[in-house]
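Attaching a single structure in structure tokens format; questions to follow.
Only one protein chain is missing from this complex, and each of the others stays in its spot.
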Amino acid sequence: MKREDVVEAIIIEKNKLGLSWQDIADELGMGCVWVTSACLGMNSMPKAPAARLCQLLELPEEAQSVLMSFPTKAWSRDVPQDPLVYRLYEVVGVYGDTLKEVIQEKFGDGIMSAIDFSMDVEKLEDPKGDRVIITMNGKFLPYKSW
Amino acid sequence: MKREDVVEAIIIEKNKLGLSWQDIADELGMGCVWVTSACLGMNSMPKAPAARLCQLLELPEEAQSVLMSFPTKAWSRDVPQDPLVYRLYEVVGVYGDTLKEVIQEKFGDGIMSAIDFSMDVEKLEDPKGDRVIITMNGKFLPYKSW
Amino acid sequence: MKREDVVEAIIIEKNKLGLSWQDIADELGMGCVWVTSACLGMNSMPKAPAARLCQLLELPEEAQSVLMSFPTKAWSRDVPQDPLVYRLYEVVGVYGDTLKEVIQEKFGDGIMSAIDFSMDVEKLEDPKGDRVIITMNGKFLPYKSW
Amino acid sequence: MKREDVVEAIIIEKNKLGLSWQDIADELGMGCVWVTSACLGMNSMPKAPAARLCQLLELPEEAQSVLMSFPTKAWSRDVPQDPLVYRLYEVVGVYGDTLKEVIQEKFGDGIMSAIDFSMDVEKLEDPKGDRVIITMNGKFLPYKSW
Amino acid sequence: MKREDVVEAIIIEKNKLGLSWQDIADELGMGCVWVTSACLGMNSMPKAPAARLCQLLELPEEAQSVLMSFPTKAWSRDVPQDPLVYRLYEVVGVYGDTLKEVIQEKFGDGIMSAIDFSMDVEKLEDPKGDRVIITMNGKFLPYKSW
Amino acid sequence: MKREDVVEAIIIEKNKLGLSWQDIADELGMGCVWVTSACLGMNSMPKAPAARLCQLLELPEEAQSVLMSFPTKAWSRDVPQDPLVYRLYEVVGVYGDTLKEVIQEKFGDGIMSAIDFSMDVEKLEDPKGDRVIITMNGKFLPYKSW
Amino acid sequence: MKREDVVEAIIIEKNKLGLSWQDIADELGMGCVWVTSACLGMNSMPKAPAARLCQLLELPEEAQSVLMSFPTKAWSRDVPQDPLVYRLYEVVGVYGDTLKEVIQEKFGDGIMSAIDFSMDVEKLEDPKGDRVIITMNGKFLPYKSW
Amino acid sequence: MKREDVVEAIIIEKNKLGLSWQDIADELGMGCVWVTSACLGMNSMPKAPAARLCQLLELPEEAQSVLMSFPTKAWSRDVPQDPLVYRLYEVVGVYGDTLKEVIQEKFGDGIMSAIDFSMDVEKLEDPKGDRVIITMNGKFLPYKSW
Amino acid sequence: MKREDVVEAIIIEKNKLGLSWQDIADELGMGCVWVTSACLGMNSMPKAPAARLCQLLELPEEAQSVLMSFPTKAWSRDVPQDPLVYRLYEVVGVYGDTLKEVIQEKFGDGIMSAIDFSMDVEKLEDPKGDRVIITMNGKFLPYKSW
Partner (left out) sequence: MKREDVVEAIIIEKNKLGLSWQDIADELGMGCVWVTSACLGMNSMPKAPAARLCQLLELPEEAQSVLMSFPTKAWSRDVPQDPLVYRLYEVVGVYGDTLKEVIQEKFGDGIMSAIDFSMDVEKLEDPKGDRVIITMNGKFLPYKSW
């Protein structure tokens, strides 16, 4: 079983059982964004949630070791095109230098890690139109001199 | 005066006066990320904060109309290279499809606007290493059928 | 059934029945451009037109849920090559900055949404050569300061 | 005087006199989109409007022949980045094949000319948010066989 | 039957029957370049030559409607590599601006259409080496002002 | 004097004297396309026409040796954008494989040289719209085996 | 049989019979580089060596006509990556302008043909490390004026 | 003095003195291709030829240390366009895999060095058209296992 | 058996037997990085380790000659995306010019060979977080003059 086969099986079973990503995340007792990313093949799962996921979705036995293996992360190689993803990319383009200024002003020279990192999505109801709230939380890594 | 001249003048005066972006934002009574982005030329300022900024930094008179004019947004044309900005781009690559799944599960078919949008950066102190918290807040726009 | 299978099935049935896109749009009671785009997989259909389309073209049952699901929009990754599509791209290149000037002069700083958006095509008969009339209608979104 | 000098002089004089593109177009008795595009250097002007423009904005004498000369059209070489222009590009990506289907269904095999072409922008007031109406009008050119 | 199947069938039958493109063009009573381009899938055929071609090469019945349908033109997405095609591309690079100067000097501001267009290839025998003569014939389209 | 200075001087003097490229070509007794390309810096001139051109346009003495030197040919590095030049590029894309088929059918395996090559542009008056006639004439070079 | 099938068959038979490219070239009485390139599908073979090759490697009958047909030359579309090929590409980058200077000084304005062209590889034994000797031999083509 | 200033000074003095690259190479007692490449800034010169060159062309004193410094090699970043250089690039594309096959058959797994490398150009007179002979001579480097 | 089949077989057998790359390298008596790279198809194996590997992993007989054949090295054609590989690429970008300065200061004009080259990875345990130690060892090749 290759990773893309496991991803495809997860989506088919999820639709068949009528589960949302949030339902699955609640079953696994972990965050919805992280669980979705691991199900889409972009993160490796520790043993416990991998086993629970296989049980929940009745995945074949070897799926568990695939879910636990370390993925090679890759994505569409060009400017993203789907409008939802493009808007995120546009935010990085428009506000990238601003974030560099603001973060380094607060923390000194360094970066926000994308590895020791978590992310969350919330819905804020609003009569003028609901709002999407995305929160990123990454460890600050200072540059080292030697 | 061109926009890049105003940006350069702001940075020189800011350094001369020893002000941080946060100080300037507090003086203008607006968010630090938005103020920084407008000072870097990526957003147009309403009249009041533009006038206050010119007074605070003793910018030449014509700077105010430049700050109020509508910028053509543009950024470095390739995969970003500065490590801080690249990590943000990597987050979009690794989690872009995940965010599409999670947002559309919560809201239906549509996007998070990058125009009717705000963003904030906070520092979370942590003995194992401080953490950067970035919060994005954008209006959800549903696709229209006709 | 994947989206591309549904698209292919629609085109085969449409040709077999000798229907035009306009005929299908009239049957569904919706705009011809929107119906065509949804049939080509670039928009999700609400339940009623999806059901009517499946009935009209005798599509397999599971096609309806595919038509209702939220597509990942993507297109040919380069400068478009088909001459008809290229001419549209050329219009954006030649008149893009002009439209920015004219729209922002009329509306202030902001954009025309491509999400809360509709489009129509008409034929204007003319003895010197018929003319194509394309009308776009998008909500103006003003930039927000915070 | 090079074309970019004339474009810059037009913008400076326009701002000094407090004229909008619409004001200038009304003075020249021609469409606002066309006038703006010619002022930005993307179309050549016939003698009468070029002379009237030079008089109106008190441009140097040689500007008139530059305005009448035939421009080499060129634009930013990448996926457009300004959010207003990007949304237009996204429309071409998402609806390009749809427009090909719909236009060729109505007209036969051929294209909409981007040369024998005009375009207009209107503002439609709407309590839920004003709307931008863009109308394109291009001659249909059928493919020739020989 | 997809377009590429029809193209492949044409080439197989043409080789089997020992026909040249010129032979086929003579049978159809049309130009050799146009017939070849239509057989390679880059132009749509009117009914009469499509029917004659199907009869001549004993193509399956449905090939005729494919030959008559409107192709989406596309080509190798990069600088062409086959040496014969590259030399044509090099000619456009080296002489493109020259042709713009010479054509617009003779005709005014506008373009040579690539749609209302025909092309011919002749062989000119020469003891120092035969010469290839390519003739292009396209309608001049003047830019419109409005 | 660099090549671009000579090109600029030629264009200024040509406009001042009110000469067309055809006038200059007639004075030099050579083809209009070739003369234009050499004046734009894409071909080296033999001594006689270079001297005659310098005399005709009263160019500085050192211009003659620049006109006679061997240029490094280069052009805009992307898909051409000016609509006149793009249409030529589109012709190569749409008809490139066709020309390969037709030329190699008539001549055997080899190419049309772009070096031992000439080109001409004519205007064919036509009440339905004048037509541009471009003729290319290149030596056929057969591939060698060894 | 397509060209890539013939290439694959040649390599399988060559390995099975334990022949080197040099052995095959000697059997055909032609140069090793040319024979290898034709076997890899980058050159068309005249009838005699094609027939001899088919006999030698016991290729199916139709392979001969494929070997004699005129290939469309194409190669990996990016900067080459295999280290051996990259070093050749680097030589063109580092020494390209130098070769232009030196060749045009010796021959006048023109090029070395890559069509009327041959190439050879020799091994020069050397105690400090053997050396690769590559010799290219191409006809000089002078630019034409007209 | 920057490297490009030294390159420019060399070319001006060379033209003033009417020297060819071959003349300069003979004066320095080194190969013409190497001398030209060092004069164009693509190789560093040892002290003796650098001193002799400065004396011969009466270059300013500091030119010698620039000629002796280690250049950062770089070239035009795209498919080369000048026809002479393109033909060399085409040779690498068409014959790259062939050279890999032939060299590794003769030498084993490894590459031809482009560093421990020399190159020469000769003119072979021929009544049917003179021929350019390019000879490359590079050390073979075998891959290492460890 | 093609190279990718052998790579896949190696990975399947390695997982089945529960061997690490280090285990395999120890069995073959060679370095872990080199063995891994050869197993992934980026280096050719001498006869002894190829035979031992086939025996150890019970690979089919023909795998040995594939492992001994000379690979065409190639990799993902864009900026690498997997975060681990990207960080290495970032190091080359940030420190590339620095390494050129430091190496050429120590060794003179030349390069570090990537062919006569070896590499090693060690784990340095550290209570504040373990550290990865990568050591590269390449022959210095001085540029040659001639």
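Labels A, B, C, D, E, F, G, H and I are assigned to the chains in the order they are written; within every chain, residues are numbered from 1.
By definition in this document, a contact is a pair of C-beta atoms (placed from the backbone, for glycine too) under 8 Å apart; a residue touches a chain by one contact, two chains touch by 3 or more.
Small disclaimer: the values here were computed from a predicted structure and weren't measured.
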item	value
For chain B, the residues touching the chain missing from this view	76, 78, 81-83
Hidden partner chain, residues of chain H it touches	72-75, 77, 114-115
Residue numbers in chain A that touch the chain omitted from display	30-31, 34, 38, 43-46, 49, 70, 72, 97, 100, 104, 108-111, 113, 115-118, 141-146
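Criterion: only the chains that are shown with their structure count from here on.
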item	value
Comparison of F-H and H-I (more C-beta pairs in contact)	H-I
Between chain C and chain F, centroid-to-centroid distance (C-alpha), Å	43
Chain A and chain F: spacing of chain centres that average the CA atoms, whole Å	56
Residues of chain I touching at least two other chains	72, 81, 83, 115
Chains that touch, pairwise	A-B, A-C, A-D, A-I, B-C, B-D, B-I, C-D, C-E, C-F, D-E, D-F, E-F, E-G, E-H, F-G, F-H, G-H, G-I, H-I
